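Heads up, this is only part of the complex; the chains shown haven't been moved.
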Amino acid sequence: MEEVTGAQLIAESLKAQKVEYMFGIVGVPVIEVAMAAQAAGIKYVGMRNEQAVEACRLYSKFAARPSSLEAIPSVIEKAARTSMYGRPGACYVDIAGDMVNAKVDRSKVREVSCCPPPPVSLADHDEITKAISVLKTAKAPLIIIGKGAAYGRAETVLKEFVEMSGLPFLPTPMGKGVLPDDHPNCVAAARSRALLQADVVLLLGARLNWILHFGLPPRFNPDVKIIQVELCPEEMGNNVRPAAALLGDINAIVTQLLACVRKEGWKYPSNTEWWSTLKEKIAANAKMSKALALKETLPMNYYTVFHHISQLLPHDCIIVSEGANTMDIGRTMLNNYLPRHRLDAGTFGTMGVGLGFAIAAAALEKSENSGRRVVCVEGDSAFGFSGMEVETMCRYNLPVVLIVVNNNGIYSGMDPKTWKEMAKMGDLTSIAPPVSLLPEARYDEVMTAFGGRGFLVRTVEELRSALQLSLSDWEKPSLLNVLIDPSSDRKQQVIGAFSNIRQ
Amino acid sequence: MEEVTGAQLIAESLKAQKVEYMFGIVGVPVIEVAMAAQAAGIKYVGMRNEQAVEACRLYSKFAARPSSLEAIPSVIEKAARTSMYGRPGACYVDIAGDMVNAKVDRSKVREVSCCPPPPVSLADHDEITKAISVLKTAKAPLIIIGKGAAYGRAETVLKEFVEMSGLPFLPTPMGKGVLPDDHPNCVAAARSRALLQADVVLLLGARLNWILHFGLPPRFNPDVKIIQVELCPEEMGNNVRPAAALLGDINAIVTQLLACVRKEGWKYPSNTEWWSTLKEKIAANAKMSKALALKETLPMNYYTVFHHISQLLPHDCIIVSEGANTMDIGRTMLNNYLPRHRLDAGTFGTMGVGLGFAIAAAALEKSENSGRRVVCVEGDSAFGFSGMEVETMCRYNLPVVLIVVNNNGIYSGMDPKTWKEMAKMGDLTSIAPPVSLLPEARYDEVMTAFGGRGFLVRTVEELRSALQLSLSDWEKPSLLNVLIDPSSDRKQQVIGAFSNIRQ
């Protein structure tokens, strides 16, 4: 008879499900689980902050509490499987503290092996036919590529489909990189126009939520026909009734569509009015954006900063991003070239996730020796939510390149001189704008405090040099504290320009 | 400008989603909604009891609370759609009381039309091929037909598949009737044996939960190969890893399987040892069951009662059932011949649902003039949960035939004489067995109290006559109060026989 503890069973069950990393903060009794995980060959990354563990249950796709030690392996298998099958989502297993050190005879524990990859289903043939015939009638067709296409690993067949069909496409934030942002058919730079005037939309694994303006006027054509390709039946027809409903695995369905298009030899012509409209808008926006990017006044603006970052980032880097303006503008200026190489704050814009994402990605890339960089682009307020995690990066020598785009505030801030004058006028808690943070805070020194590299950046030259140095260092994390114009008039100007850019 | 109230919007939105019936109990402010529903052409059935409305949220597939009058139509559409797409389930819309009489300009309310039928997806071709090749290797194959096959309306193609493939099948409780219970390939009467010895199971829209013993030993062969046909990705591989994972619409997938089998011209032979084993077992069980059914001693036993009911029920009747022994034994003795003609207490064995199901079914059949009877078979304890709903049946002249199989208790009871003697011995709350109910309670008189027909039944002759009279009356509901042997020794004997019957 061999006895095993709950901690061991947890660790071994996670290992059996091919979990490679565990992230956490130890405390009694988590410490035994962390040690058992390492013993079972799972890597452990100790973090600095954990938020709302008890609340997880509410937001999880599946939550369970094993009623006995013997139940642990199957509950963990169910959680792992459920997190990947159907629409992916977090699952929560709540294990009572006193189970961790409790013991059970191993022979009484049924072994549970790793769940296989998610099952695949195909769209109904009639709907495929309907979809193709709707596409053929389109004067102004548009493909929207969502994160479902990334999860579904549809990139190869989708590239062939886009090129064979000649259709313009637009990625959602988390769909960026499934096809490269610089693909000739990508019309992201004319996003608003494309959404507004498209008469047929092929929606690939994207939801018609607020990010896509619910698919409704005034941001969409009221007569637009949606061909919806979707994994999750309950999502089908949400907000807009589809002209064709293609339920199933995105990769499999694009393969079905491609076969049809190939068989019929159909291609949307490149000399249409629609393509002209889109290309004109793209050119106009590029011009305006370039004008802002090349402005030489100091402090720099968002466009200048992202323009130069964009030029220097390797195409295979993983971009993590969170913030308000920083995430929003960065998304339009920083290209993705590969699928699943972008992690951002997601549909709910949850702040504080960026550094954790970056650490997870960097730990993986480092252990795989992939040669890929992790670049984390943060607003200054967003950085504050979990800034202490730079110690974790330093502790594990994770060479993350952290770029804090610092406008001294949330949405906007104040310059140091104005701040100082205001401070003389009374109690700051009564008069400081709620959006203001400390002007020119030295976030770079938070990094150097733990042995990483820090750069204070005010000019284009400093930016380029600091980024090049950071990218060449594979031993340590770096933080570029990029000071930009905090003034609100500038903000309005940029926002003005910014909305133009999106037309 | 036309003003509409919240009550009207609720009613019209339900109507737009093709809701035909509303069931409820009025009170302020539900009364306005019920009246608006009738005005909008929805039928309203006023019930006598409603249970735990506030708790619904916890058990619903989708729950929402419209934040404004304008949001009502789209929330109701989402609830209606979600209840039917993917795995069906109840949805809960919680509308604040003061919204019901609030008003809004109708032109501000976006119209939302009825959601289309659920989208359909197909299994991956490779998995189909794998499934067929696994089936071909089987020495002891078995099809299990679950309620997913009924929801998916797979009956036509499934009949063809069963007959072309020559495979034995077994329905789950809610899968009964997808194919007729008297189909020559049905091996329900050898259920335990079939489950235990099958080496390949084709699982059609059924879950491996406690009703199917989790698909695990000792009730299943430990080496059984499961070919899982399932709509819901998260359910795939639950408890047992499938040999082939066919994700998608059951009807579509059986069509795919049929095409394969037909193309290959494959058929499982009828002269195998497996078929011999199954047929012997069926014959043995039939003999034993018949022996019990034909016992002439009084009071009657369960088998006698169900045997005669079974002979008299029309094949197209809808059977509703709840109870412990009554539902369990009735399920094996009362055949279903048509799909979706059976409603029982379901996976969780919730008591008190039977009369509500019967009323809903009878209201529909009556309004469609379908000529189909609704027969509700209840244990005496189960009847107590919502027995007052017979008033509802009488009020609306719904000709339900209610059969209460009355053993004076839960699991078992006492005969009147023993009860009376016990009552002399002291306070009944201290000495009466918790399982006992009042002996020979006149449930039939609960029905006559409201103008329906009531029958007290003690013998086979009374049973047959009362049932024939009830089935010939299309104006009123009837209740047959069938007194059976309450003694626990007899129960053990039946249970003994009963477990044999299931081997």
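Per-chain numbering from 1; labels A and B assigned in written order.
One rule holds in what follows: a contact is a pair of C-beta atoms (placed from the backbone, for glycine too) under 8 Å apart; a residue touches a chain by one contact, two chains touch by 3 or more.
Given the structure is predicted, the values throughout are model-derived calculations rather than measurements.
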Chains shown: 2; total copies of the one sequence in the complete assembly of this file come to 4
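We take it that only the chains that are shown with their structure count from here on.
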Just the number, please: Cα centre separation of chain A and chain B in whole Å. 45
Chain B-facing residues of chain A, complex: 62, 74, 78, 81-82, 85-86, 113, 115-116, 118-125, 127, 231-234, 236-239, 241, 245-249, 252
